[in-house]
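Worksheet: the structure to be examined is printed underneath.
In this view, the complex is presented without one of its protein chains, the others remaining in place.
Take a look at chain A:
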Amino acid sequence: MDLQARHLLDKCCTTDLSWISKIQVNQPAVLRRAEQIQARRTVKKEWQAAWLLKAVTCIDLTSLSGDDTFSSIQRLCYKAKYPIREDLLKALHMYDEGITTAAVCVYPARVCDAVKALKAAGCDIPVASVATGFPAAQTHLQTRLEEIRLAVEDGATEIDVVINRTLVLTGQWEALYDEIRQFRQACGEAHLKTILAAGELGCLTNVYKASMLAMMAGSDFIKTSTGKETVNATFPVAIVMLRAIRDFFWKTGNKVGFKPAGGIRTAKDALTWLSLIKEELGDEWLKPELFRIGASSLLSDIERQIYHHVTGRYPANHDLPMS
């Protein structure tokens, strides 16, 4: 969303709760659709390689561990810059396409490390920071807002905030809207990615309502989960969120991005996510500006598959550089 559009939205968009009051989500039907979507599309050969490279460019390469240090963040950043071995990209005639991951995603305290490492690597991959009491959001609003401001000051250009589940479960939708509005303002120029923690919202209808409110409050992305809950990015949740994104687009003309995160580990999963986006939203969403995958180990599996596609052999662990 460009700045002008955002200002326009700031002025005109109010909490029109009628957008979420009538919504019906039938869980067994969504589950059935989720099963189908995994069996109805497949890509092979060249198509598979090209789709996997597209998936790479949509990855938010993530490290959210208690033992992260400068060196581990530096390794992460260099892997983000060089996600696939050069010779493999050359074989696919993709070397000059500038294939990098979409962003690196770290804790607020590691933003400086990431900015520094990326600068040293000579690239402008954005740094995303989680914030607002990640992952539980059970801290005071004041400190949550301050966390955003500090991360932005440190150089994060994307902020992954996590919503207050208490407000959802107690039905305080307007309060939730107000909180996300404040996050939006605290972000300033940085992109706001709102994590719904769908596994803790109780039901799919709440997932739809939270998605819609997060978009109405000005989120640039909505994101499934923190990766720290027991339920991660699942297809049923994604289907409901994508339908909300489409409805919001039809109502306002604004395209909001989608980011599944947590539990996406295999190249096959990545392909299914891409086809899910293509089917539910369309090709225009299949770019890093509107689609991200939050993952850490996914990249190495994709690299393995591309190695196999190019050479016809499966690689040993030491054939591919670690992150």
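In the analysis below, a contact is a pair of C-beta atoms (placed from the backbone, for glycine too) under 8 Å apart; a residue touches a chain by one contact, two chains touch by 3 or more; residues count from 1.
By our rule, contacts and distances are computed from a predicted model.
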item	value
"Aldehyde dehydrogenase family 16 member A1", "Methyltransferase type 11 domain-containing protein", "RING-type domain-containing protein" or "Ras-related protein Rab-30" - which is the UniProt name of the missing chain	"Aldehyde dehydrogenase family 16 member A1"
Of A:50, A:141, A:231 or A:320, the one touching the omitted chain in the full complex	A:50
Contact set of chain A toward the excluded chain (per top definition)	24-33, 36, 39-47, 49-51, 53-54, 91-94, 97, 203-204, 243, 250, 274, 278-279, 283, 286, 309-312
